[in-house]
Each structure stands twice: as structure tokens, then as C-alpha cells.
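Below is the structure I would like to discuss, written out as C-alpha cells.
Removed from the display is one protein chain of the complex; every other protein chain stays in position.
Take a look at chain A:
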Amino acid sequence: METILSGDYPRSRLLTALLGLLLAVLAAAPFLFDGAQAINTAAKICVFVVLVASYDLLLGYTGIVSFAHTMFYGLGGYGVGLALYSWGPSWGAVAGGLALALAAGVLLALGIGLFSLRVRAIFFAMITLAVASAFAVLAAQLSDVTGGEDGRSFRVPELLRPGFRLVAEPVLGTTINGRVVTYYIVFASALLLFLAALRVVNSPFGRVLQAIRENEFRAEALGYRTVCYRTAANCLAAGMAVLAGALNALWLRYTGPETTLSFTIMLDILLMVVIGGMGTLYGAAIGASLLILAQSYLQKLMAVAAQATEGLPLLPQLLHPDRWLLWLGVLFVTSVYFFPSGIVGRLRAASR
């Protein structure tokens, strides 16, 4: 376990239990839940755990505020999606599209890093915002290539198609079709990427990133070229976001600006990092799971609550499912108020 978690234990019994439960539910999701929504939510959690963890590498561990993270996520989605759309549904197209997207993402991150990580943090944030906006406009305008605002639906290799049967007979009542195979590819990739990120942040390289976040001048005075380290972190986070985007595209069999490049996704990532706890990769897992569950099920939960309180004054109106965004906002404000260091930070502090 020491090797798998790179010596970075949750350091709280409750957190260990929560993470264990999350891992178990995600691992068994196709066998636990019926219906598309539950499995879609589970797959989205897997993808966002990687995406948010990669952003935490930047924000939480290195202290870099970037608004270009969805651009890299989009690059991964478009890379795999357009390759499958143009070259046909083969594993070669998946590998080729992923390789091109990874190369483009890392080169772009390198360019942005070398040109703008020397300047003040606020300028870097503005530059990433400008580049990400330009990329989103480009993706929407180049409709011949990208499908514009509509995006592109594409076919996936046979193994991943819903009609494919890996095993003829159902296992534990679940048909092992291409969707289940795709889910487990997404789940296993997400788990491996998360553990790889844990390895990075607990390596000597990760310690230098944390030192830079705390005191950049001091890290320089110890002999570390902080621009190189910050650029490397930027490239690493971009690469992970590209992979998350590719996993998302494979799951959805679709790529488009709304599912990858939208600024709403960037805000969601920020919220997930803050709610979970900055500078803790476990926080990324908790934050992503909580927010996605709230986005997916808060409306349903509120419908039940509104029905249960029928007859009472005001409450049914307040709990009407149409007001779910209001309650999501309340949830966010209260969690920031009660957990300023994030849920993971609070749980760890409580267990000391």
C-alpha cells in the first residue's frame, strides 16, 4: 500500500472510509446500478477525478492559476474524437488521435509556460484565459473540421460499442457489453492516472513544486530554476487533462465545445478543487464526486423533499427542483465557510 499510494495516506479514518467507499462504488458501478444516469455519473466522476487532480497539480501544489485547463481537456476530446471521425473506428485512430492531442497539448503548455510563467501570476492567468477563449472560438468557427457548435459524434472501435458482448451470459445480472468495457477502461485509466499523480506530488519534483508555491524566491535561492519546474508542472497537468478529455470523448462517443471547452467546466473544476481541498489529490476525488453527484441528483432529491413537505408554507416552493442551482450555490458557500481548507483539510485537521 505504501508503494501504491506513494506514502501519501489519507491521514483520517473518515476520509479513508469515504475514499474506500468511493473506490468500491466506482469499481462495481455497472453491477450496482441500473439505468444510464447512474453509470454516466460514475464515468463522469472517474474523468473529473483525473481532470481536477491535474488542475490541483497546478493550483494546489504549484500555486499557478490557469484558465486554460479546459482547453487541454478539449484537445484530448477533439484529438480522439476527430481521429475516430476522420480515420474510422479503429484502435489506431484512438492511439493516433491521442498521441497528436498529447503532443499538441504538451507543446502548447510548454509555449504558454515559457512565454508567460516568468510574469506575475495575474498576467499568467489572463494569458491562459485569452488563449483558452481563442481556442474555444477556433473550435466553434472551424466547423468543417470540428463540427462547430454541434460538435462531432463518432463511432468507436467494436469492443466499445453497446452492441458488443464480451461474455455471452450476463455476469451477476449485468450484460458485459461494450459500454461496460468502456466504463472499465475509463475507470482503470482514471485510477492509474490518479496514482501516477500521487507519485508525482510525493516525489522530489513534487516537493520542489510545493516549495515554489510557498516561497518562490527561497526555492530559487536553494538553486532551483523555478520557471523550469513551473513549466514542467504546466506540461504535466496539460498532459493529464488531455488524457481526461480523451477518456470523456470515448465514453460519450461525442466531442463538442459544450462538453469540453465551456467556461462552466472551468468553474466546476475550480469549485471541485476548493471544496475538496487544495493541495491534496484526495480532495480532487472528494470534490469532483460531491459536485457531480449534486449536479446529477440534487434536482431529484429536491423533488422528493418538495413532495414530502407539501402542505407546509413556503418550503415546497423553496425546495422546488427548478431552484436546484440556488441550493447548489448554498451548498458551495456553506462548504467554503465551514471547510476553508477543503473537506480533506478539515477531516485531516480533525483527526490530529
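Simple rule for what comes next: a contact is a pair of C-beta atoms (placed from the backbone, for glycine too) under 8 Å apart; a residue touches a chain by one contact, two chains touch by 3 or more; residues count from 1.
Assume contacts and distances are computed from a predicted model.
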**Prompt:** For the complex's missing chain, which UniProt name, "YjbH domain-containing protein", "ABC transporter ATP-binding protein", "Sodium:proton antiporter" or "PadR family transcriptional regulator"?
**Reply:** "ABC transporter ATP-binding protein"
**Complete:** Across A:A211, A:A288 or A:L319, the one contacting the chain not displayed is A:A211
**Asked** In the whole complex, what residues of chain A lie against the chain that is missing from view?
**Response** 204, 207-208, 210-211, 214-215, 217-226, 279
